[in-house]
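Now for subunit A:
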Amino acid sequence: MIEAALILPAVLAAICLLLGRRTRLVEAVSVAGAGSMLVLGLYLVLRTFDEGSVDEGIWYMDQFSGLMMLIIVLIGFLAMVYSVPYMRHEHDSGEVNQKRIAYYYGFLFLFILTMVLVVVSNNLGMVWIAVEATTLVSAFLVGFHNKATSLEATWKYLIICSIGISLALLGTIFIYASSLPILGEGSDLHWTSLMAVAGQLDPSFLKIGFVLVLIGYGTKAGLAPMHTWLPDAHSQSPSPVSALLSGVLLNCAMYAVLRYHILLIHSPLGGGFSSGLLLLFGLLSLGIAAAFIITQKDYKRLLAYSSIEHIGIISIGFGFGGFWGIFGGLLHMLNHSLTKALLFFGAGNVLQKYGTKNISEVRGVGRTMPFTAALLIIGSLAITGSPPFSIFTSEIMVLTAGIDQGNLLPAILYSAILVVVFAAFMGHIVKMVFGEPPQGMEKGEISKMGLLPMIVLAAAILIMGLYIPDILGDALRDIIALFGGLV
Partner candidate 1 sequence: MVSTLSLDAINTLAAVILLADFMLVASSRMRSLTRIFALQSLAMGCLAAVVAFETGAEHIYVVAVLSVALKAVVIPRFIDYTTAKIQVNREVEPLIKIPGSLLICAAITILAYFVTEPIMELGTAITSNCLAISFATVLIGMFMMVSRKKAITEVIGLLIVENGVFLAAISTTYSMPMIVELGVFFDIFVGVIIMGIFAFRINRTFETIDSTVLRGLKD
Partner candidate 2 sequence: MLTSLVQTLLILALSPLFTGLIRRLKAYFQGRQGASVLQPYWDLAKLFRKDSVVSQDASWIMTATPYVCMTAVIAAALMVPLMTTSSLGFVGDLIVVVYLFGMMRFFMALAGLDAGSSFGGMGSSREMTVSAIVEPTILLSIFTMALISGTTDLSGISHNLASTGFDLVRPALFLALAAFFISTLAENARVPVDNPSTHLELTMIHEAMVLEHSGKHLALMEWSSMTKLLLYMVIMANIFLPWGIDTDLTALGLAAGAAAIILKLLVFSLAIALVESSMAKMRLFRLPNLLTVSFSLSLLAVISYYIL
């Protein structure tokens, strides 16, 4: 059953690439395909949520992978829907030709494919391969615009992520090595079999292995100070792609790290070591991101840095651990991807309307594009953790964890930085939304269709702010149990 979720996007990618210049058809295929992908994905998600896990040998899904799958297909679909008007506008403004549009959709599907591969592979080696593959595929999407800046971004993205990834491979090897004495020669690298013997794995192998994995996948997840490629790549790629990169890809990398974290929690080493590192890197990312958010001049980079900030929050959450920490971390993965997608879509509209990424040159969005403006405001309030939006819930959970565990200093640091970020971020956005628009800027949204996914996302984060559906809540509790957060 899981193969289907891998084959489908591959097929769709092929179709898109083959259809070539028949743009309308490509768009139809993409949206329909993404829709079916969504349905299929949701089916798998629901199945894992109530069966606990779906084990098909090399393919394996538990609720954790289910959560990831949910994020991938949901954001994937919305990004696909948003891409249609976005790409049309790019085409009309002579940025890209029809051939490249087909190529864009094709690679978008390949990108989704690789990310799905990350979360459904049982074999940690496969996970590594998949993560590397995401880099290679998305490189073309990042460099899509073929401008000097986007090429530079792509190059940095490729080199830095590849180096990180190869460190992750080294880490994986050590984990594997730690399992050899127990499982014997040629033991498969399966997550399930490793978990089975987690209690007997050798600590010093695990330690060095986890450090390498954390740095490796951490690079991909955008943990400071390995984050350096992220603002470039996320700000240079087309907005829908940015949404996928920030909202989904980072989570996938984090997912890979957390798999090892779980392994360590159940190993004789205990979770303390890995949690400590996660907390350290989390706080580092939070602080550094805050600094850049304050001094930022480019609103897409602003969003990119905010992604670093939120990855920081997620890893702080798992660093604090305990019921609230893990609950918060998991919930934050979902909330952040929803909110960040909303913001990148909004940023896309602004970019296409004003033709600049400079915060200082964008004024009076409220006058020119009232709906986009409203959604932007909602999104930024949400991303900075104001209630009644969902991120507030997860952030307060993380804070609760910190205080509950008695990690007072980090907790206070965390909340202080969040306040500063709030101030800075809102400062930028409010400047953009209010005031008088520049001369000769005609009113009107870029497209109605582009607003749809944004409205969906806004509704989602508003509802999630107070109310978490039981099925999701239960699944999260199971995952927390997986992290040993309930004991």
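Operating definition for what follows: a residue touches a chain if its C-beta (ideal position, glycine included) is under 8 Å from a C-beta of that chain, and two chains touch if they have at least 3 such contacts; residues count from 1.
Criterion applied: all candidates are chains of the complex that A comes from, given by their letters.
These figures come from a predicted structure and were not determined experimentally.
A.B. asks: Given the candidates 1 or 2, which is the one that touches subunit A in this complex?
C.D. replies: 1
A.B. asks: How about subunit A: which of its residues touch candidate 1 in the complex?
C.D. replies: Contact set of subunit A toward candidate 1: 123, 125-126, 128-129, 132-133, 136, 139-140, 143, 146, 148-149, 151-156, 158-159, 162-163, 166-167, 169-170, 172-174, 176-177, 180-181, 185-186, 188-189, 202, 204-205, 208, 231-232, 235-236, 292, 295-296, 301.
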